[in-house]
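A single protein chain has been omitted; all remaining protein chains appear in their positions.
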Amino acid sequence: MSAHDEPLLECLLRLGDTDLVLAQRLGAWIGHGPVLEEDIALANVGLDLLGQARLWLGYAGEVEARLAGRGRSEDELAFLRDAPAFRNVQLVEQPNGDYAATMARQLYFDHAHLLLLQGLARSCDERVAAIAAKGVKEAQYHVERSSDWVVRLGDGTDESHARMQRAIDDLWPYTGELFAADAVDVALSDAGVTPALAPIEAAWHEAIGAVLDEATLIRPSGTWMHGRGHRGGKQGVHTEHLGHLLAEMQFLQRAYPGASW
Amino acid sequence: MSKTAVQSAAMPAAPHEAEWPLWEVFIRSQHGLAHKHVGSLHAPDAPLAIRNARDVYTRRNEGVSIWVVRSADVHASAPGDREPLFDPANDKVYRHPTFFPMPDEVKHL
Partner (left out) sequence: MYAQLVDTGLAKVQDASHMSAEEQAFQARVDADVKIEAKDFMPDAYRRTLVRQIQQHAHSEIVGMLPEGNWIGRAPTLARKAILMAKVQDEGGHGLYLYAAAETLGVSRDQLIEDLHAGKVKYSSIFNYPTLTWADIGTIGWLVDGAAIMNQIPLCRCSYGPYARAMIRICKEESFHQRQGFDILMSLCKGTPEQKAMAQDALDRWWWPSLMMFGPPDAESVHSAQSARWKIKLLSNDELRQRFVDQTVPQADYLGLRMPDPDLRWNEARGHYDFGAIDWSEFHAVLKGNGPCNRERLRARVDAWDEGRWVREAAIAHAGKKARRAAASAA
């Protein structure tokens, strides 16, 4: 596997950072949700993603050690990198907005994430396969949840329908990045470490289309996507939101360098 | 079962339009023999009631069977036996008090 360590490290950071940033976003809902059962459910989703993030970042540290002699811990990676070094997709750093926006973000992410994890569970890298297999069950649950909510809100009241339509339209341009394969993706999928993204994209479009149809929502049709030309979050080019998110998340470690908590 | 069946009849004079109905939740654990009543929750319909029950009452333990029944549909006899205790899920190790090794010399933790 050491022939692929450089792209593998990139890939692990992309997976870990994406999960981490989304978990950070979901954590902000706890105590402020529309109903108590949802506070508890969102906390579960956030905890699942945070748990997965830690596994990916933990492995990333080990691969980094193979490449550079010393690998960073999950906390060094999470709390001591600036935004350009983060590799999460731009979709997950978008603000929570209202519940429709949060569910739209989850819908787009959860379906892609499940397909990706199912592919990763067949990776020729045993560790990747193990981490992914553990995440698949959780991701299935997340897909059910977010799909269900998009249908409820899309096919609920006039107000919820309008909010849901606006949310899926607003976030649509961030979905292209999920499937934009760059040299890292190609190297790893050629080597059997990760699945090819084109079939995942096709499956995703079909799944999302079915949910939106059931939700009586109009499928967005714009083709302009953020992160085009490989200048997206996966390559370290982010939106204005990530800086603020990291400033809050990283504050204590930055203010008290070297302290143990 | 000893829950009252009269909640829907006891609704206040000005009903809350968006009030989610109350459901009673019954769980059979992976190696359990029967469903046990663990409590109640609110949901707009059965699928969300089951999903929420999984989140609230099992913290998504594998292999559990969940029944949900609208409280209004539960018909109760005279009060019965004491209900069994609930066991927390095992998948998150830090939920258990023993996860944090507490110094022996400190008591009452």
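Every chain is named by a letter (A and B) in the order it is written, and numbering of its residues begins at 1.
The rule is simple: a residue touches a chain if its C-beta (ideal position, glycine included) is under 8 Å from a C-beta of that chain, and two chains touch if they have at least 3 such contacts.
Small disclaimer: the values here were computed from a predicted structure and weren't measured.
Residue A:99 is the one among A:86, A:99, A:141 or A:204 that touches the chain missing from this view.
Mapped onto chain B, the footprint of the missing chain covers residues 2-4, 6-7, 10-12, 16-20, 22, 39-42, 44-45, 48, 56, 76, 78-79, 82-83, 85-86, 88, 92, 94-97, 99-100, 102-103, 105-109. By the touch criterion stated above, the residues of chain A touching the omitted chain are 20, 24, 27-28, 30-40, 43-44, 46-47, 50-51, 53-54, 57, 74-75, 78-79, 98-99, 151-153, 155-157, 159-160, 163, 248-249, 251-253, 256, 259-261.
Here is the rule we go by: only the chains that are shown with their structure count from here on.
The centroid of the Cα atoms in chain A and the matching centroid in chain B are 31 Å apart. Against chain B, in their complex, chain A makes its touches with residues 35-37, 40-41, 44, 47, 137, 141, 144-145, 148, 152. Across the complex, chain B meets chain A through its residues 20, 41-44, 47-48, 51-52, 55-56, 59-60, 62, 92.
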